[in-house]
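I'd like to ask you about the structure that follows.
Excluded from the complex is one protein chain; the other protein chains are retained at their positions.
So, chain A:
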């Protein structure tokens, strides 16, 4: 079975985010595989262990993103592809990423039976790249899965739908995106880390792909980046229920200004 995993390197979830000159400051930050993508990597390796085959991990990102691919390889992925879009600067959004991924898969002749992605990245949280990529490759997709079984070309999944479960049967080839609960990602073994250094890695830049820069240019624009307001102490209302309700309505109107 040929298995592709698209992953993104994101800030460690414990990093404190600071903004400098309207941009998120990356100095000294620790980076990890986006946690949802880590579920995808784990599931891919499990599939390989059950069915044999090869796991290829793909990422788009700067040089440091190689670290994320090496970690996936240390977990058990076989090879990696990294596409550096530095030339595009800020002109990158979900549309761009999906186009570049599709082009990479086509032009590097990456055969696939199944593609796994995290359902979203914890940094921009768009949850678009997986479904967009499936559309471009003209294959079906199922998002936010919490269980995956593949037998022959038959695919059975359990999909999280706002806390309920939907059971879906489908066929390969397919793209699925991982929701929390799909699995418990393994720690890479230490010998795995040493071996990962020697696994094949392909580096690509925009020029290596047959893409029209205008066509893949971002369709959205970031107007402003700001931190959420500081959480302030809560308020506990007292008195009988009618008074509390009255006060609440008043506060929602005058303080929170939401009604």
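Rule of thumb we're sticking to: a residue touches a chain if its C-beta (ideal position, glycine included) is under 8 Å from a C-beta of that chain, and two chains touch if they have at least 3 such contacts; residues count from 1.
Everything that follows uses one rule, which is that contacts and distances are computed from a predicted model.
Participant: According to UniProt, what is the chain that's been left out of this complex called? Choose from "Branched-chain amino acid transport system ATP-binding protein", "TRAP transporter large permease protein", "Acyl-CoA dehydrogenase" or "Ion-translocating oxidoreductase complex subunit C".
Facilitator: Its record in UniProt gives the absent chain the protein name "Acyl-CoA dehydrogenase".
Participant: Please identify which residue in A:24, A:110 or A:193 touches the non-displayed chain.
Facilitator: Among A:24, A:110 or A:193, only A:193 touches the chain that is not shown.
Participant: Could you tell me which of A:2, A:67 or A:146 touches the chain that is not displayed?
Facilitator: A:67
Participant: Can you list, in ascending order, the chain A residues touching the missing chain?
Facilitator: Considering the whole complex, chain A reaches the absent chain at 67, 70-71, 74, 186-194, 196-197.
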